[in-house]
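Every protein chain except one is present and positioned as in the full complex.
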Amino acid sequence: MADVFKGVEPMVYNSKISVPYSWWAGDTASKFFISLRDDQKIIAPRCGTCGKVFMPPRKICPACFTENTEWVDISNEGTVISYSVARRQLESIPVDKKTPVIWGLIKLDGADTALMHYLGEVKPEGVTIGMRVKAVFADSRTGTIRDISHFKPVK
Amino acid sequence: MDKAAIIGVGMTKIEANKQRETFADMAWEAVNKALADAGMTIDDIDNVITTSSDFWDGRTISCMAVADASGAADKNTSCVEGDGTFGAFYGYTRALSGSYKTTLVTGHSKGSQCVSSLITNSSFDPIYERGLGMDMITACAMQANAYMDRTGLKPEDMAMVSVKNHGNALKNPVAQLPMKISVDDVMKSEMIADPLRKLDCSPVSDGCCAVIIAHESVATKFKQQPVWIRGLSFCTDHFFFGDRDLARSKSLAEAAKNAYSMAGIKDPKKEIDVVELYDAFTYQELLWLEEMGLAEYGKAADLLKAGHFNMDGPLPVNPSGGLLAGHPVIAAGLYRIAEVVMQLRGDAGAHQVKKAKTGLAHGVNGLCGQSHCVWILDKER
Partner (left out) sequence: MAKRVAIVGTGQTFHKSHRPDVNGQELINEAVQRALVDANLKMKDISAILIGNMDHFEGINYVDCWSVDGSGGVMKPVIKLTTGGTTGASLAIGGYHMVASGMFEKVLIIGWEKNSESDTTGAITTAFDPIWDRQVFAGAISGLAAEAQGYMARFGACDRDAARVSVRDRKHATNNPHAQLRKEVTLEEVLASPMLADPIHLLDVCPRTDGACAVIMANEDVAGKICSVPDWIWATAARHSYTYLGDGDWGRLTSMEKCSKEIWKKTGIKEPRKEIDVIEMYQPYSFAGLIWIEDMGIVGHGEAPQYIWDGNTDMGGELPVNPSGGVIACNPIGATGLIRCAEAAMQVMGKADARQVPDVNFAVSTGFGGCMWTDMLLHGKKKPN
């Protein structure tokens, strides 16, 4: 392959798209984050038509296509639906996380859909689909999804 | 409804790093190959659809970079963002809309120029998910775990897909990764995200593909034998993984059902002769085949083991080597269409399969196969 460049000096211009973003969470997500930050409580909206409880919270029920107005408290505990373990330090992984990083899809008791988050205090080999986990809140909370530090196995 | 056919295809070689070619250079090559294949000049083309992604190209309005090289200057043109099968779908509707007769469709990508982990991380919801740091590989690992848990399959079962597709690529001159490997080689390759090892994942690739779609009134006017579009459909599932059944793909089942129905196909297992599908990861070939009704759920691996999907088997799947042997994102689905066209025409050369009358091409948008596009192509009208 090396001789592809024989007698050629290909010019490469290095750049990146560095546009700052500030995403408005909107009233629905804000309510959820404020509850996480201030009360360490997980709340979720419920569809008034079909009764489904959505995690992560959202304003519109995708099936009924109507606005969710009612909120319910849901449990800090749930079941792992599936999981993923990064062994390579992929570029997308936050700088404070070192491999192996484990993500889980967690269906909290009381919700009909599952939330994506970290699994912690467990080795990759110890993770199974169907295992029970519990939210561990971050000590310093700023109103983001990482106000939950991770989910740990329920002993 | 009127009918349309594909009357020309052009593919660049898929490579890890086309350092000497820009997006426009790649488009120029693929478009000219497609025109030559069809026996047309650019003046015979009356409209152009380019397919590109502003994220993958690192450029807002990414179509700007390739429009002129695709012959779109002074022609009616537009751009689809997403997999090439979707771009071709729009091109197909334009050929049938009464406004145009011949649509040139291109799709290009240079994975070598960007960091795919960051780009696919941008597909996650910015408010609830993105900061957790998942990307396409870790997401698909999550789907693979759900699939294995449901079906009882083992990583070794999925590894057979890698062995077959890299092996098929040995006979495909445009493939990036022709390799003679064993299940053991796959199982010993680097673990990237459990259960996906390096050889379970498609590579980072550069490439461009072009196809020409013609209305039936002009489909036989040019030198190339037309390959008829019998059925096509696309469908999108829920966005959040937690809303979907991640071990299944409901949207693919729906898209395939609708494409078969349009094509008048009653028993796809018997009526489809060759398949080119979007195997970005090994498990996907199995899951996609099952959701398209080409194997029972959880049973594709058994058929694979028995040689059913080999190049000389009853239903060859990815005789080109598929995405595992070269994955220029965005263009990848268009390559699938072009490969099926070559097979049905009998022009696939060393990787030609026997008795191919009806073929299926498949493309994917989004994470873990959220959105699928299915094409049924036929040698006969």
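Chains here go by letter, A and B, matching the order in which they are written, and residues are numbered from 1 within each.
Simple rule for what comes next: a contact is a pair of C-beta atoms (placed from the backbone, for glycine too) under 8 Å apart; a residue touches a chain by one contact, two chains touch by 3 or more.
Keep in mind it's a predicted model, so treat the numbers as computed, not measured.
Contacts of the undisplayed chain with the visible chains, over the whole complex, involve A, B.
Within the whole complex, the absent chain has one touching residue among B:32, B:77 or B:189, and that is B:77. Touching residues on chain A toward the chain that is not drawn are 11, 13, 15, 17-29, 58-60, 62-63, 65. For chain B, the residues in touch with the chain missing from this view are 1-2, 24, 53-55, 58-65, 67-69, 72-74, 76-82, 86, 89-90, 92-99, 119-120, 122-123, 125-127, 233-239, 250-251, 254, 365-367, 370-371.
The rule is simple: only the chains that are shown with their structure count from here on.
Work out the mean CA point of chain A and of chain B, and you get 29 Å between them.
Per the touch definition, chain A reaches chain B in the complex via residues 4-5, 8, 10, 12, 15-17, 21, 23, 25-26, 29, 55-56, 62, 81-88, 90-94, 97, 101, 103, 105-107, 113-118, 124, 129, 144-146. Interface of chain B with chain A (complex): residues 19-20, 58-59, 115, 117-118, 120-121, 125-129, 131-135, 137-139, 141-143, 145-146, 149, 190-194, 238, 240-243, 246-247.
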